[in-house]
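All protein chains but one are shown in place.
Moving on to subunit A:
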Amino acid sequence: MDKNNWIYACKATDMPHNGGVCVQYGTEQIALYYFTHRNEWYATQNLCPHKKQMALSRGMLGSLQGEPKVACPFHKKTFSLKNGQCLNDETCSSIKTYPVKVQEGNIFINIETLLTPHSSTPIEYEPQ
């Protein structure tokens, strides 16, 4: 993972608890989540592939048999925060996921995969 691909998103103190925000990067929108209950950070694309709505950052966090997930506020499609797979609809496409790191209270997202938007193999989440 190229260390130059980390972009600054926001301060940890700006984040809601157990919820997400949307980060602008050029014309891209990335959803960043602070899953306080698990003390974990995740990032995915903000676009819900179901109806193409920029909404996942406003979704509700939860878990399915221990797998962390986000539910789109529009029609409650849920996606794994670890690998981006849709968990409750086989016909729905996956979402891209991005690594996140926290350094001295600042949050960074690794946007390597943004440069190849059609990459079909999202990078596995690596806990920081």
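By our rule, contacts are C-beta pairs under 8 Å (C-beta built on N, C-alpha and C of every residue); 3 or more make two chains touch, one makes a residue touch a chain; residues count from 1.
The criterion applied here is as follows: contacts and distances are computed from a predicted model.
K.L.:
Given that one chain of this complex has been left out, which of "Raffinose/stachyose/melibiose transport system permease protein", "Sugar ABC transporter ATP-binding protein", "Nitrite reductase large subunit NirB" or "Tricarballylate dehydrogenase" is its protein name according to UniProt?
P.N.:
Of the names offered in "Raffinose/stachyose/melibiose transport system permease protein", "Sugar ABC transporter ATP-binding protein", "Nitrite reductase large subunit NirB" or "Tricarballylate dehydrogenase", the absent chain's UniProt record gives "Nitrite reductase large subunit NirB".
K.L.:
Touching residues of subunit A against the unshown chain: what are they?
P.N.:
8-10, 14-24, 27, 29, 32, 35-38, 51-55, 58-66, 68-69, 71, 73-74, 76, 78, 91
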